[in-house]
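Read the structure below first, then the notes.
Yeah, one chain of the complex is gone here, protein chain that is, but the others are all in their spots.
Letters are used for the chains, namely A, B and C, taken in the order the chains are written, and counting of residues starts over at 1 for each.
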Amino acid sequence: MKTPRRGAQGAPRGAGAVDLSVTLGPLRLKNPVVAASGTFGYGTEFLPYLRLSDLGGFVTKGLSLKPRRGNAPPRTCETPAGMLNAIGLANVGVEAFLDEKLPALRRHDTVVIANVFGETQDEYVAVARRLNGAPGLHAIELNLSCPNTDKGGIAFGVSPPVVRQVVAAVRRAAPGLPLIVKLTPNITDIAVAARAAREGGADILSLVNTFLGMAVDLKARRPVLDNLAGGLSGPAIKPLALYMVQRVYREVDLPIMGMGGISTAQDALEFMVAGSAAVQVGTVNFFDPKASVRIVREIAAWCRKEGVRAVREIIGALRLPPGAPPAPRAV
Amino acid sequence: MKTPRRGAQGAPRGAGAVDLSVTLGPLRLKNPVVAASGTFGYGTEFLPYLRLSDLGGFVTKGLSLKPRRGNAPPRTCETPAGMLNAIGLANVGVEAFLDEKLPALRRHDTVVIANVFGETQDEYVAVARRLNGAPGLHAIELNLSCPNTDKGGIAFGVSPPVVRQVVAAVRRAAPGLPLIVKLTPNITDIAVAARAAREGGADILSLVNTFLGMAVDLKARRPVLDNLAGGLSGPAIKPLALYMVQRVYREVDLPIMGMGGISTAQDALEFMVAGSAAVQVGTVNFFDPKASVRIVREIAAWCRKEGVRAVREIIGALRLPPGAPPAPRAV
Amino acid sequence: MPFDFPAPVVRHQAINRDHFLLTLESPRVARAARPGQFVMLRTRPGHDPLLRRPMSIYRVPPSGRGQVQILYKVVGSGTRYLSGQAAGARLDMLGPLGNGFRPPRPGRRPVLVAGGIGIAIFPFLVDRLLRRGSRPILLYGARCRGDLVALSYFQARRVPVRLVTEDGSAGARGLVTRLLEPILGGEGGEERCELFVCGPSPMLRAVGALAVEAGVPCQLALESQMPCGIGVCLGCVVPCPADADGPLYRRVCTEGPIFEAGTVEP
Partner (left out) sequence: MPFDFPAPVVRHQAINRDHFLLTLESPRVARAARPGQFVMLRTRPGHDPLLRRPMSIYRVPPSGRGQVQILYKVVGSGTRYLSGQAAGARLDMLGPLGNGFRPPRPGRRPVLVAGGIGIAIFPFLVDRLLRRGSRPILLYGARCRGDLVALSYFQARRVPVRLVTEDGSAGARGLVTRLLEPILGGEGGEERCELFVCGPSPMLRAVGALAVEAGVPCQLALESQMPCGIGVCLGCVVPCPADADGPLYRRVCTEGPIFEAGTVEP
């Protein structure tokens, strides 16, 4: 049975009446939908399909100090309701981004977020310093899933002290930009890394990056990906990401951009109810290039239908069972 | 282009010519397909659909010292290519298993494995001691995903010292039975837990149990599951499980029963190539109750087609890229 | 004993925009089925959706051609995909499952109480009741006129039908309990009837409570999320009145889906 449609039965509300804007610490977005790093190129690739100004914002492909060509192919593989990728962080490098990509974005009224990574803390710092103050750039997002060559290739994001350090160093290097820290889900308790990022000075947390996975080519008896392993993304991971978002929301006092398998407005709203102040949409851009703006539109329609005047009202609205423990009971 | 079918072109091989048996330390299975705990009841529920003697073996629903009624509903929820469950380890208890369930299984020529859990180390030990020597029982499998009430509800399996201790204690309590230790995937590096299980005296490792996840009821703004979180299983998790099996195979010297999202013989064979000596099949039993024996049949057919005389030849046959690092490079 | 085989679609009729009548061929299921039982049906091949969907057996047409019918409403993706299956397609079908209705107690007139798509469980029961000389009546509530389906089945067999809709677009306006109260309250006397109820949980709760209060026997057909349908996942449980050991749960798929009112808390 349906609950009565409040928006439809009460006084008529104009289409413009829904307030979609959200504020995450120092960052204000016109709506809560942000295209995720590595799935939206440098933004202009999507101009045939949508207006960038209809998006809350977008995150660039991860940028390193020097251009990177990435891993040998095969780099991707479809899996049940998901895909693996091992692109190897191919990108044009921070200089080419500033010279060639960023200027073309200034005429579009949207929030541009540069995703940053390095193989050492110094590289993170150098990229962030270079981006600090760049006109038309609104925030940086630190990708902590990158392997740390100083620590034998373990991802930065799994060691709380390393997280604290690299975040603090980047914080100092780019004082003028809101700092989003993107967490890896390949960790026993993501709240621990989230807390470390907060201590390091993060303004916003984004989660989750991809889950480590692999695929086997049975005929050849080889890994499908040349890199052996890759990162799993897409609808398959949605329940895992949603759990982590909810956990970090309850444990750490920082605004969250949640992501992982979002492909509809319903998915996006579920993340918001679980504690995301905004959402990022990734893999869906590959199989439905208009999805990001479709989701914005559908969120507005849902708010009208449900009588929600401002979408920010639903952030963290999840009603937990009475006495819900911080960790779930036996499953 | 297909590679020539060796079985078909060479001398004709009889249907019986393929050797499907596998040996995992002290445990010999007539074929590598084992039905997973919690998805096969106490075995007899599947008699309308298959012969238990066609299976390599099966694992019972997790057994505790006393009967448990489990969590309040809703207990399950479908997700993209997967499902969440928070059954809450409902089971008849070890006494009723020994009195009512096990006797009915003795007439079926298959390997019966009792899945064991406890909320304290003492409970694990008590259940294992009770099972030791039970006629018709071939092995026990320790479920280490259970919350440890002595440690604030953190799962046993995420703490290496706890793993080592509980495995060693059970090892002493049930000296007569092969000991399978089932690892949780909700951990930064599963190889660390695998090593601890080996040090504690495990004979065999099984992996993986379910991944922590949740679902949100948007309309009600509540978690779908009464328990808030649940365990994700099914095809969605296959790439994650396959990666972990491969990693443990390379890092720890114990035979592996791999599982996670297997629904076809191709999936099962991929796990074997990645290092599983046998596989367990779980969620597929729900949506295809004959799946386990179908997979046995299809594995035999595949071996014939590929000219594989004994399926054990393909265990760990994965050819890794030259110089593959123990952890993958940037994804 | 249940069976699991691919069943060919013989016919697939759209009743209105979101209700469909599906006829499958499965002589084994047709032979074994009893009223109140259900099947688990794969709605299309592949992993989306992953799980089969539970569907009551609407009828086993007495033609003897081994057919099984399902009446369903499109409510989500699984039923939407199912509605795209054309004649000739083969759908994995597991069944018959569950306990089914027990026959009415001697001397009692069966009063069928349906809410929404809950109607789908009753024609098979009526076929049997009529064969046994019972004279059932139907109380049928729905959201609106468009949600009232299968009426011609009952009319053709002269089963008295009383209707109620939430928006008043057909029959009286209100909930099905409104039709029930006069019957339980005397219209003929409470010893004379027995309730058979299928519909959404709030309706089951309300009708079950009225029946218990009136001392009328009442069988409730429950719904639940059912991953397996065969009693092994323990996912479909319904709470029962707690005993000394705390809350007790029963599996809707194998201990149900039919329960006596008062023994479960749907």
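Assume a contact is a pair of C-beta atoms (placed from the backbone, for glycine too) under 8 Å apart; a residue touches a chain by one contact, two chains touch by 3 or more.
Remember, predicted model here, so these are calculated numbers, not experimental data.
Student: Which chains here would be touched by the one that got left out?
Tutor: Output: missing chain touches A, B, C.
Student: Give the residue, chosen from A:28, A:290 or A:312, that touches the chain omitted from the document.
Tutor: Of the candidates A:28, A:290 or A:312, A:290 is in touch with the missing chain.
Student: From the listed residues A:32, A:80, A:160 or A:200, report the one that touches the chain absent from this view.
Tutor: Checking each option in A:32, A:80, A:160 or A:200, the one touching the absent chain turns out to be A:80.
Student: Touching the absent chain in the whole complex: find that residue among B:18, B:63, B:81 or B:314.
Tutor: Among B:18, B:63, B:81 or B:314, only B:81 touches the chain that is not shown.
Student: Touching residues of chain A against the unshown chain: what are they?
Tutor: Residues of chain A in touch with the missing chain: 38-41, 45-46, 48-49, 61, 69-70, 72-78, 80-83, 85, 87, 90, 234-235, 263, 283, 285-290.
Student: Give me the chain B residues in contact with the hidden chain, please.
Tutor: Missing-chain contacts on chain B: residues 1, 80-81.
Student: What does the interface between chain C and the hidden chain look like in terms of residue numbers?
Tutor: These residues of chain C touch the chain that is not shown: 45-48, 77, 81, 86.
In the analysis below, only the chains that are shown with their structure count from here on.
Student: Which chain, with its centre taken as the mean C-alpha position, is closest to the global C-alpha centre?
Tutor: B
Student: Would you mind checking which chain's C-alpha centre is most distant from the centre of chain C?
Tutor: Result for the farthest chain: A.
Student: CA centre of chain B versus CA centre of chain C: separation in Å?
Tutor: It comes to 37 Å between the two C-alpha centres.
Student: Roughly how far is chain A from chain B, centre to centre by C-alpha average, rounded to an integer in Å?
Tutor: Chain A and chain B have C-alpha centres separated by 33 Å.
Student: When the centre of a chain is set as the mean of its C-alpha atoms, what distance in Å lies between chain A and chain C?
Tutor: So the centre of chain A lies 45 Å away from the centre of chain C.
Student: Listing for chain B: what residues touch at least two other chains?
Tutor: Expected reply: 80-82, 85, 87, 234-235.
Student: Quick one: which residues in chain C touch 2 or more of the other chains?
Tutor: Within chain C, the residues that touch at least two other chains are 47-48.
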